[in-house]
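Can you keep this structure in mind? I'll have questions shortly.
One chain of protein is taken out of this complex; the other chains stay put.
Chains here go by letter, A, B and C, matching the order in which they are written, and residues are numbered from 1 within each.
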Amino acid sequence: MSGEVLAFYLLAALAAGSALGCVIATNIVRMAMCLLGTLGAVALLYFLLSANFLAVIQLVVYAGGTLILIVFGIMVTSRTYGEKLKPRTSEALIGTIVVLALFAGLVAILLRAPWTPVAPTEPSNSVAQIGQELLGTYLVPFELASVLLLAVMIGAAYLAQPAKKE
Amino acid sequence: MSTIELLLVTGVLLPLASFVLLAFVGSKLGKPASGWVAVLAMAASCVLAAVALMQWQGLDAAGRAAARSAPVLWATLGGMPIKFGVNLDSLTLIMFFMVTFVSTWIFVFSVGYMAGHSDEIDGVSKFHRFFTYLSLFGFSMLLLVIADSLLLLFIAWELVGVCSYLLIGYYFHKKSASDAGIKAFVTNRVGDFGFIIGLGMVVLFLGDLSLAGAAERFHHEFTAGGPLFSRTFCGLSLATWMGMLLFCGAIGKSAQFPLHVWLPDAMEGPTPVSALIHAATMVAAGVYLTARIFVLLTPEAQQFVAIIGCITLTLAALVAIVQTDIKKVLAYSTISQLGYMMLAMGVGAWIAALFHLLAHAFFKALMFLGSGQVIEGCHHEQDIRKMGGLIRKMPVTGLTFLVGVLAIAGAGIPALWMPNHMKLGLGGYFSKDEILAVAWHRVYGENHGENEVAAGAEIQNPKSKIENATVGTPPPEPRPLSPLLFWIPVLMAYVTPFYMMRCWWLTFMGKPRDRHVHEHAHESPLMYVPLVVLALGTFVSSYYLFRPLVAAAAPHPFLTASYDGAAAEAAEAHATMISHGAHAALATRVGLAFVVGFVLAWLIYRKGLAVGEKLAAALKPVYTVLVHKFYFDELYGLVLIGGTMALNAVSYAFDKFVVDGLVNLAAFVTERLSWFSGMIVDQGVVDGAVNGVGRGTWSLGGLVRSPQVGRIRNYILFAATGVAVVVVWIAFV
Amino acid sequence: MLTVGLTQYLVLAAFLFCCGLFVMTTKRNAVGILIGVELVLNAACLNLVAFSRYRVGTIDGQIATLFIIVLAAAEAAVAIAIFVNYYRTLATIDVDKGDELRG
Partner (left out) sequence: MGSILRKVALPIFLIGVAAIMGIAWAPALLCGTVDSMRDDLGTWYKWDLRGERPTLTVGNIRQYLEGSIEGQFAPAAHVRFGHSTAVAFAYVLWPLQFRITRDVLAVVGVVGFVSLFAMFAIWWERKVAARMQSRLGPMRVGGWHGWAQSLADGLKLLQKEDIFIEGADRPLFRMAAYVAFVPALGLFIALPFSAAWIARDLDVGLIFIFAMFGVGVLGVLIAGWASNNKWSMFGAMREACQMISYEIPLGFALLVPIMTVGTLRLTTIGDLQSGGFQTWLAFRNPFLLAAALLFFIAALASCKRAPFDLPEAESELVAGFHTEYSGFRWALFFFAEYAEMFAAGALAAILFFGAWHSPLPAAWGESWRHGPLWQQALHGVVFSGPLWLIGKGIFFVYVQMWLRWTLPRIRLDQVMYACVQVMLPLAMLVLLANTFWEWLVPSRSVLGMAANAVCTAVGAVAVLAIIGISIYGFVNRRRLVGTLVVKHLPGA
């Protein structure tokens, strides 16, 4: 068993376990911490897939930005400490059945799919390549994304501003 | 993109920029500044339009064709390309210039007017909001003017509708204002409903939404005898229906006969809005639309247009006689004049209709602004019965208003005796004269065979074109119209000067009837400068400047013999008309109508209201009907609201007994089932499991009964279930 | 014998997706739902990157993932702003309480 295989299964276990933690946890902060586990594991999986740039971006933006935002949101919106909003039993029941069926179906499909094996390609310099693609082929989506970010910035600021006094 | 197109597009985008700026930082800019931003943008647009117009004038036919660049492909819908571009022709340019010019001066007026009118809501001045909306309106209207595709035109069409709604309801804390806004919007929806169906027919049968492309396909359909012409519905060909449905949009927007009720109520909006949107530009958009789809109108559809126009102009003119609110008088006169334009379109006087539109824009904006000045000066008093003698307090307003009155009355001297066919008169004189001349020609022309001078050579041209274009099929002969379509407008041409003079006299002349109002009357320079400019514009927007430009853009319709050629000849050979009895009679009868109307008004109202009231008492039944505006609002209220209520009752009953019954039944059955299964399982298994299953089943029943409770999670669950079913199906079945 | 290939990555991604879906459908805390969305997005990203590595051989999948990450951040920002407003209005973060149309 090579190091890569070992690393993959360790990380997959971490990612899956954390995701399961997200499912089980009722405390919202713990859910966020479990999400951190998944995000980190996925970032490391990106390293395994030789998508280095993506991995660090996942860490910067997701773990370092989005997740902090989420935790921040939790702190602002949860007044009672450790407030627990338990899922309704019926929903949980149906949800479990649906999700299990979906997972079983997906796995069955994936295992039977006739992937023709292609030798994994090693990008020579992924950062430079990504940069050139972003500013070449994907220029329009790139610019659109920046416009979207601007809109989001304004929108979020507008939404979150304190209500005006009458 | 050619220079001219670039100029126009920039001109369209400037008000948009102003809108965006004001929308975001308008409240920071504060009271006068935000208004001046809008004025600046519009003035810049106007300058650009003037430059474009001058460049256009300098081009020959080939240059004009070259200046028009290919439209840009925007999207492809089901194989149909959606292209947007600039519809570059003389009409676009002159309309563009007119809209920007009138808007600029109305914006300037607004800065003065709104300074005293914009209330504060929640401690925030709404001043900037007004100019935000105005800028958006300017953008939408200009977009409408340059649109080269029915789709783009429709987008702009809806945008101006929204702006109109916002601006009518500008004083939204006033119930009547917000009601009026809703009324205008809903009424327009009725018209737009027809418009949308018409658009659908265009897509279906012509498969091209660009104006030029649709016209070409239409022609092709006609020559090929496609389904549009071969199939009929209720005795009219589908082509006719298509034209009539497209015209429905214009009926709504231009406040034509069945849907005219919104425009008088729209006077709840601030007066500059009435001047700009509900008199000069937006309502004229209906006429503009008709002009643009003119080539798609069959003779029957044209007749429909003419009839609608005729009814409208009659009703509105009659109602205007008894109105006492200065703005309402103007509103009804606007409807009446729009009716004239539609009539002109219907009888084929394409050029005359648009010429009247342009002239009307100037003098109607002028009069509305004048009324705004009066209202502002008299502390929001709008009743002309309480005014009088204001000419001494507001000389500039009174005189410029008089210019407008003269223009709308068609005042001019049929100076037939002058050399070189010299004509004297304001824009309204020529345009109205031309409309009536064409109508006369359509009614009597062919029958009397008197068109050898007037129409002779010109009329052959379109006909020969038709013959060239239609292989095998003989061109449809234009049918003579009903004489009513000539005589009623002529009669109303006498009524128009009467009610306008009545309004002016009661407002400005005679003795002051309300001392309180009279004492406070004043005028401010920021407001009368636009008045003077527009009055000058009324003089200038005459025959010589506008008509050639409009004429240059006239289309060559395939199905209808355009009588513009005839009209052009008739107008240009005005002097020679004297040699023909009928023409001479027309010229004197209509041309001097304003004198009759003015004198009549002066006779009745020179001593105040007394004579008028006596007349009203004598003609009480007629007066009552007119005061109640022919009971249209009441009728609509009865039919629409009653109908809606009845429909509500029916749907409520259906909902209550059928839908609820079914749902309750399902829930009941499910609940029973769950209880039943709970009982059966209970006997074998542990209690907890039983309860779990029972509860699960019950909540399943709950899910069946109420799948729409606003829980997004459940929606996701439904979606997920669907996906899961599909995935499991693919995987295992 | 354990190996690593496309299938393994896809199965992992499917698992993450299902977990995210479950979280989205059952959690009553609005932030919890957001966390579920993030899980689902991560699963999708993992899929894209795995395909990009093992099947396509170009970095298009990575670029798409990059966009997803950026848009997820934007989405979270707006969502949190909405939740703050929601909390201010209803004094709870339970999404079931927000089933009224009237603010």
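Note that a contact is a pair of C-beta atoms (placed from the backbone, for glycine too) under 8 Å apart; a residue touches a chain by one contact, two chains touch by 3 or more.
Note that the coordinates shown come from a computational prediction; the quantities given were computed from them, not determined experimentally.
Chemist: Specify the shown partners of the omitted chain in the complete complex.
Modeler: Among the chains that are shown, those touched by the missing chain are A.
Chemist: Just to verify: which one of A:L20, A:V56, A:A145 or A:L159 makes contact with the chain not shown?
Modeler: A:V56
Chemist: Using the touch definition up top, pick the residue from A:L14, A:V71, A:L134 or A:L149 that touches the left-out chain.
Modeler: A:V71
Chemist: For the chain left off this view, which of A:L36, A:A104, A:L134 or A:L148 is in contact with it?
Modeler: Of all options in A:L36, A:A104, A:L134 or A:L148, contact with the hidden chain holds for A:L36.
Chemist: For the chain that got dropped from the picture, name the residues of chain A it touches.
Modeler: Contact residues on chain A toward the absent chain are 3, 27, 29-30, 33, 36, 40, 52-53, 55-57, 59-60, 63-65, 67-69, 71-72, 74-75, 81-82, 125-127.
In this text, only the chains that are shown with their structure count from here on.
Chemist: Mapping chain-to-chain touches, which pattern fits: line, ring, star, complete or other?
Modeler: complete
Chemist: B-C versus A-C: which has more C-beta pairs touching?
Modeler: A-C
Chemist: So, what's the distance in Å between the C-alpha centres of chain B and chain A?
Modeler: Their C-alpha centroids are separated by 53 Å.
Chemist: Taking each chain's centre as the mean of its CA atoms, how far is chain A from chain C in angstrom?
Modeler: 6
Chemist: Can you check how far apart chain B and chain C are, centre to centre, with Cα atoms defining each centre and the answer in Å?
Modeler: One centre to the other, that is 49 Å.
Chemist: For chain B, what residues touch not just one other chain but two or more?
Modeler: 713-714, 717, 720
Chemist: What residues in chain A touch two or more of the other chains?
Modeler: Residues 88, 91, 95, 98-99, 102, 106 of chain A each touch two or more of the other chains.
Chemist: Contact residues on chain A for chain B in the complex?
Modeler: 88-91, 93-95, 98-99, 101-102, 104-106, 108-109, 112, 164, 166
Chemist: Write out the stretch or stretches of chain A touching chain C in their complex.
Modeler: It is residues 1, 4-5, 8-9, 12, 15-16, 19-20, 22-23, 28, 31-32, 35, 38-39, 42, 45-46, 48-51, 53-54, 57-58, 61-62, 65-66, 69-70, 72-74, 76-79, 85-88, 91-92, 95-96, 98-100, 102-103, 106-107, 110-111, 113, 115, 117-118, 120-121, 123, 126, 129-130, 133-134, 138, 141, 145, 148-149, 152-153, 155-157, 159-160, 163 of chain A that touch chain C.
Chemist: Which bits of chain C are touching chain A when the two form their complex?
Modeler: Residues in contact with chain A: 2-12, 14-23, 25-32, 34-36, 38-39, 42, 45-46, 49-50, 52-55, 57, 59-60, 62-63, 65-67, 69-74, 76-88, 91, 93-94.
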